[in-house]
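As structure tokens, the structure follows; a few thoughts come after it.
The other protein chains are all here in position, but one chain of the complex has been omitted.
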Amino acid sequence: MSIISLTTDFGLSDGYVGVMKGVILGIAPDARLVDLSHEIAPQDVLQAAYVLAGAIPYFPQGTIHLVVVDPGVGSARRAIVVRTDAALFIGPDNGVLTPALADSSAQAWVLDRPEFRLPEVSATFHGRDIFAPAAGHLARGAPLEAMARSISDPVRLTMPTAQRTSDGGIRGEVVYIDRFGNLITNIPGSWLTGESAQCYLAGRLIPGPYHTYSEAPTRAPLALISSGGALEIAVRDGNAQQVLGADIGAPVLVSPA
Amino acid sequence: MSIISLTTDFGLSDGYVGVMKGVILGIAPDARLVDLSHEIAPQDVLQAAYVLAGAIPYFPQGTIHLVVVDPGVGSARRAIVVRTDAALFIGPDNGVLTPALADSSAQAWVLDRPEFRLPEVSATFHGRDIFAPAAGHLARGAPLEAMARSISDPVRLTMPTAQRTSDGGIRGEVVYIDRFGNLITNIPGSWLTGESAQCYLAGRLIPGPYHTYSEAPTRAPLALISSGGALEIAVRDGNAQQVLGADIGAPVLVSPA
Partner (left out) sequence: MSIISLTTDFGLSDGYVGVMKGVILGIAPDARLVDLSHEIAPQDVLQAAYVLAGAIPYFPQGTIHLVVVDPGVGSARRAIVVRTDAALFIGPDNGVLTPALADSSAQAWVLDRPEFRLPEVSATFHGRDIFAPAAGHLARGAPLEAMARSISDPVRLTMPTAQRTSDGGIRGEVVYIDRFGNLITNIPGSWLTGESAQCYLAGRLIPGPYHTYSEAPTRAPLALISSGGALEIAVRDGNAQQVLGADIGAPVLVSPA
């Protein structure tokens, strides 16, 4: 009984996600379907990659992660599968599977066999016609080798990484903003050693890092380690994105300890 | 193990959909529940009918489609089941099941047996008290004949259809707008023959029809065939509803080829 996670930018109002599930269950009636997010901003491949990255460690061995954020649908971009020791990933070859490709065991495959698609493939909804059937067949136990051909050049996103500065500090940036307006950076929490680290968001000193939200005064900004293990800038009982006027890409500096 | 799809205008914040699922699983513990949409605009029976129509072909044989968009809840309107060779449909008798009734094999039934409802039936939540129990009992294998009485006069919506004009063109209209702002018309893609068809939205020439979104320049309007097989007017990487100022009912003309 395979688990299939689904991540798209389709939203939940039009029935597109339900249709994909209908297709999957028609092929693999026992598959367990888990929505990761369908509220990815339209065509925001990078956001989908971050949501996927945060989920991978928490799903069981053998999970199939289906990600359809696909600005190039109908063009020549490939449909791919990435297989790691832990999971299978299905999506368009536009970099959205970069977190899977970062695994040292990752191998990429191109889905090039029409018999594992719906009989008619539209130009605008490969989630339904190509990706969902592929997930269904893999969930049902079809061997990847029969469905796809190994490739060596899957597209990878450049995901910005934090850098250590020459004076012993850290330079990073905001890479994800969640529903609560919390600003997630690309600075690994494990890089923050000692009590004396000072965090600056766009030049503004942010108190912390604290252990929990509740250590800061109400409505005050704070730094802490996110649930994903990265430096996070929040506002207690408030929305840091709004209060601090920050957006994706805002620079974050940590002064030398 | 039956599949039950759910479509409502209940939204996802109040727990109403979850309660319906609790009722279903109390009767049919093995049923597979798939959300189609719960973001139908309040009381928009026609929108629900279009979402349902787009989903029907992609669900497995025997699926039970439960649709609760029910402005007349508590009034004398009937609760009905439509059975086709492919599926079962449950909902209020207000036309929302019109896409099912369009199937030549369709038969309609009225749910008139109290023993297949919850013991107490409220005046305002038949989704929970009448429709969900009916879905559960059908999923569990209760024969429709024991639960309902055949009727010949189910309510049907008038869904506007495209017309061929005397000069060999086509006249249709926008009938659905999706989350991306794409304008779906009622003009079958199969009616568009030849390269020379020209599409006009409210008098404005729309380039195309193209095969995919990516053939148009960024931010440019285009016509193409939707994933449901109808003429669609979109804006590449943009929102056609907003950019073109069009709404449901906007006239669409295709000039003679």
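As written, the chain order gives the labels A and B, with residue 1 at the start of each chain.
In the analysis below, a contact is a pair of C-beta atoms (placed from the backbone, for glycine too) under 8 Å apart; a residue touches a chain by one contact, two chains touch by 3 or more.
These numbers were taken from a predicted model, which means no experiment stands behind them.
Within the set A:Leu111, A:Ala148, A:Ile225 or A:Leu244, the residue that contacts the chain not displayed is A:Ile225.
The missing chain lies against subunit A, touching residues 1, 3, 5, 7, 12, 32, 34-40, 51-52, 54-55, 58-60, 63, 178-180, 211-214, 224-227, 229, 232, 237. Interface with the hidden chain, as seen from subunit B, comprises residues 10-19, 21-23, 25-26, 29, 33, 42-43, 71-75, 122-125, 128-129.
We adopt the following convention: only the chains that are shown with their structure count from here on.
Subunit A and subunit B have Cα centroids separated by 31 Å.
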